[in-house]
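Heads up, one of the protein chains got dropped from this complex, but the rest are sitting where they should.
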Amino acid sequence: MRLRSTSPHGATRLSTVTLAALCVIALSACGARVDAGSPGASSSAESCVDTSGDTVKIGFLNSLSGTMAISEQTVHDSLQLAAQEINADGGVLGKQLEIVSEDGQSEPTVFAEKAGKLITSDCVAAVFGGWTSASRKAMLPVFEAQDSLLFYPVQYEGLESSPNIFYTGATTNQQIVPALDYLAEQGTKSLFLVGSDYVFPRTANKIINAYAEAHDIEIVGEEYAPLGHTDFSTIVNKVKSADADAVFNTLNGDSNVAFFKEYNNAGISAHDMPVVSVSIAEEEVGGIGVENIEGQLTAWNYYQTVDSPANSAFVEAFKAEYGEDRPTSDPMEAAYTSLYLWKAMVEKAESFDVDDVTAAADGVTFDAPEGEVVVNGDNHHIAKTALIGKIGADGLIHTEWSSQEPIEPDPFLEGYDWADGLS
Amino acid sequence: MDIIAQLFAGLSLGSVLLLAALGLSLTFGQMGVINMAHGEFMMAGAYTAFVVQGVIGDAGISLLVALPLGFLVGGLLGLLLEATLIHRMYRRPLDTLLVTWGVALVLQQVARDVFGAPNVDVRAPAWLSGAVEIGGLALPRTRLFILALAIVCVVALALALRATPLGRRIRAVVQNRDLAEASGISSRGTDRVTFFVGSGLAGIAGVALTLLGSIGPTLGTSYIVDAFLVVVAGGIGQIKGTVIAATALGLMQAFFEYSTTASVAKVLVFVAIVAFLQLRPQGLVSVRTRSLA
Amino acid sequence: MTVLNALVRPGRTRTLAAFGLAAALLLLAPVVLSPFRLDLLAKFLCLAMVAVGIGLAWGRGGLLTLGQGVYFGLGAYLMAMHLKLADAGPGGVPDFMLLYGTGQVPGWWEPLRSPVSAILLILVVPAALAALLGWAVFTRRVRGAYFAILSQALAAAFAILLIGQQQTTGGTNGLNGFRAFFGYDLADPVNKQMLYLIAAGVLLVMVAVVRQLTVSRFGELLVAVRDQEDRVRFLGYDPAAVKVVAYVVAAVMAAVGGALFVPIVGIISPADVGVVPSIGFLIGVAIGGRATLLGPVLGSIAVSWAQTSISEQFPSGWIYFQGALFILVIAFLPGGLASVAGTLRRRPAVAGLSERSPA
Partner (left out) sequence: MSDLSPAAAQPETEIDLAAAEALLGTDTSRFRHDYLEIRGLRVEFDGFVAVRDVDLTVTQGDLRFLIGPNGAGKTTLIDAVTGLVRASGSVAFGRTELLGRSTHRIARAGVGRTFQTASVFDELTVLQNLDIAAGARRGPLTLLRRRPGTPEAVEHALETVGLTALRDVPAGVLAHGQKQWLEIGMLLVQDAHLLLLDEPVAGMTQAEREETGQLLRRIGSQRVVVVVEHDMEFLRSFADSVTVMHQGRVLAEGTVQEVQNDPAVVEVYLGAPAAASDGAAAGATAGAVTSEAATSEGELP
């Protein structure tokens, strides 16, 4: 009996020895490889994009599941639409586009992983997608390391410029600054800032504070709610007692619904204290409820109601493809535009090679639904026209004010004196 | 005046938490089942309100129809869950947590596939829009309505548990399953009814929440952690504890949020609960039992 | 007698053989897999480290911890902070602080400049937090569902805290864009391979540690505490101390997994540490067999692999699949796949799941 209970001892020792041996092998092996490969040999993998056939692969990377699916699905849809149109029209440089779709699952790490897969396993010529800043920040090192291209279609907080990313949404001087210009023009003397607690609202509010100081506007309150926050009675109480001329709203997603219902129920009207939102597009109006948000303001570069032939064609094609009840919005339009811009760049470069495409990018134009846009080759953003809109009873947004002409992108706000020291 | 406004905000938040937690205090508190899909039953209630409004149109009537219907939808989902999965797991309470988490994931995705990913809107009836002015204080009607609804639910549940034969059966099974069975009470039947009522309350909470926030597939996830904290802090097996804990949490969140920020307030509330459980590990109100455990 | 013996004690030779096989496969992987797939596998191994710890705390100790993301996140953030500081160079300021913060490195970041103290902190900080929290909770006899819910709330609070401290933690963006790992260029595929081998080695060490813990007297005591906490108390032990040890070991393993996750994946953000990922860690453990040694590792790797490959095919299919896994495995196969694979082992594995409800 005793023998049996002691016998396993040998086994443990053996396993420990095996383990130690394995670890030594593993570590010594890799040590050697590092010595051999590390100094200066750190070149990124050669591109494996195959352009020899009559198709070329591109990647769409959007969150089709998880919390961000609500927004990113729409971007995905309009990217598909653009690809179909381009293919029907003969493709790019005579090659049909072959779409590889990946789901970012609303998680930055998955975006990084899938970006790597699209570039190195699927060998796509360019990737279109991303929505949250976190997902873009997660993908950025991947695209830089692999020297591949990302087209990012959403307005964002600026302060970024990567040679491997084209930003087709607005940067701050094309959305937030014009909105402030508009408010100042309307005689706004005090502002209350409400935002979700993450990078875009915090950066936006930093800019707003600097602008306000230079333009004699008083910031009477600045509140942040955790992402997904659902109870806004306290924040609305604060807004109400602050009694500002207007509210600048950088809340994200679901929180907008709770905020506007609370705002309305507290008896504050768009007339007393208008709210300017920078994250609410046509898609979101339905979820918030038109009755809760009618008359409030938004700042974008595109509305479904924009009056131009290009937009009529876009809206018509979109509705034909996805249904009459589906509205079009700014990020959708920016995504749609991004694919056409890439096409134009490739055709100008007459090459799918990343270096050739970026070299050819400067000055490329496209007659987008929002109006003509021009690529800035220095910072990889595009010149866009700013539009302040008012939400109507029909659930659509109607332009109230326009910057009249495209504003040159300035992601680091270098052209604004008051913004010194912001970045 | 700000203090009074915050007092109301806190009470109102407390009433929302209470609605979310009341059903849990039955299923978790009385039956020991950790139902993570409770939040999704709330979501089902909210979508019920959406569908009902689509059919009826009039916001007022549809709300009044949706409340009992939401109870029914939540309850039936709960019944289904109990009958297919939970009933075989009463001896493994921790495992119910993971199983119902799986159910929650599936229900969320079902909602996404059926109703689409974007949020939908349920209009509040005219008689609930705007605020009631009392001494210069504007109290939103929707919040007053939810406060009243929470009170009604608590009173009805307390009466049902105390005064009806069904309630007596529920309490008997909770206190001693074997003895109750020996005295002829069908514990299977009682379990089902308890789960039905608990889940039905989640449905009602979901309908009520359409007045305040967004209606989307992830509606439930925003409430589930807070709701469980309420039940834990309130103590097992007593509605009284749940009511006090919900109110206290609501007030704490409102006042912390007022003096700091919403993020910090959430963290502070959590710290307060951990500290509180140091003092009273069994929660506010606990039933002493003479057993080893 | 011998039959009974075999029933009670998992075959040692078999465990050893499985261990050796796993080691061989791990060593073989770099030869067979493309760099991208190898990177993925390395990431899975990091997640499997969390699973090994959960296997000990939950499978053996009955501590259903829904907050392992906190320790995973602590390890990951500490490592990420060190990498950011190292990239910035001596006295330098990480790029995101220049953009979104004050442009100053906060004092509590400074200890992470030195590689040695960074590694020490990665081990010590999570261990200290777990010890403190575990001690507070377990000595007050908070257990079972209460413990699970508290640990879940901890994960929620931790994520909110990280998001709220944008200037010093990167907020929702998290920390990313690392160039080097202790002086080795992260863009170099050879160094990626080295990272993979380190992860594989660390994982094997962890498995060996857990094995030693489970076959030791401590392992028996842990099972005793799981099944009859009060009885153990009447024998003169403090069950809280036993639980704290298991909890701390699990926390440290999660932290190390997180620390290696950072250079391998290149990013850590609050989305990887909150409530949802914390529960996600459990599914692999449950599928593999929570009370077995290799079950959690294999289950975790299998689930990660399934997540990647299924979501490549059917975007929303993964959610259904994950939900179905939770439901089917936990409800109908509580011993995990290990209980099917080894019919001989079935009895102890299944019996291990009858918890005594605290309430």
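A, B and C are the chain letters, set down in written order, and residue numbers restart from 1 in every chain.
Everything that follows uses one rule, which is that a residue touches a chain if its C-beta (ideal position, glycine included) is under 8 Å from a C-beta of that chain, and two chains touch if they have at least 3 such contacts.
Bear in mind that the values here come from a model prediction, so they are computed numbers and not experimental data.
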In the whole complex, of C:S114, C:Q165 or C:Q212, the residue touching the missing chain would be C:Q212
For the chain left off this view, which of C:A224, C:A306 or C:A324 is in contact with it?
C:A224
Residues from subunit C at the interface with the omitted partner, ascending
1, 4-5, 7-9, 212-213, 215-218, 220-221, 223-224, 227-228, 230-239, 347-348, 351-352
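Going forward, only the chains that are shown with their structure count from here on.
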Sorted by label, the chains bordering both subunit A and subunit C are B
The chain pair joined by the most C-beta contacts is A-C
Chain located farthest away, centre of subunit B as origin (C-alpha):
A
Distance-wise, how many Å sit between the C-alpha centres of subunit B and subunit C, to the nearest whole number?
32
Between subunit B and subunit A, distance of the C-alpha-averaged centres to the nearest whole Å:
36
Specify, in ascending order, the residues of subunit A that touch 2 or more different other chains.
65, 197, 224, 226
If a residue has to touch 2 or more other chains to count, which residues of subunit B qualify?
109, 112, 261, 263, 266
Provide the residue numbers of subunit B that touch subunit A in the complex, in ascending order.
2, 5-6, 8-9, 12-13, 16, 109, 112, 117-124, 129-131, 138, 140-143, 211-216, 218, 221-223, 253-254, 257-258, 261-263, 266
Where on subunit C is subunit A touching in the complex?
5, 12-13, 15-16, 19-20, 23, 27, 34-37, 39-40, 43, 98-100, 160, 163-164, 166, 170-174, 176-178, 184-185, 187-191, 193-194, 197-198, 200-201, 204-205, 208, 211-212, 215, 265-269, 271-272, 308, 311-312, 315-316, 318-319
Contact footprint of subunit C on subunit B as seen in their complex
28, 32, 34, 85, 88-89, 91-95, 97-99, 101-106, 108-109, 112-113, 225, 228-229, 232, 236-237, 261, 263-264, 266-267, 270-271, 273-274, 277-278, 281, 292-293
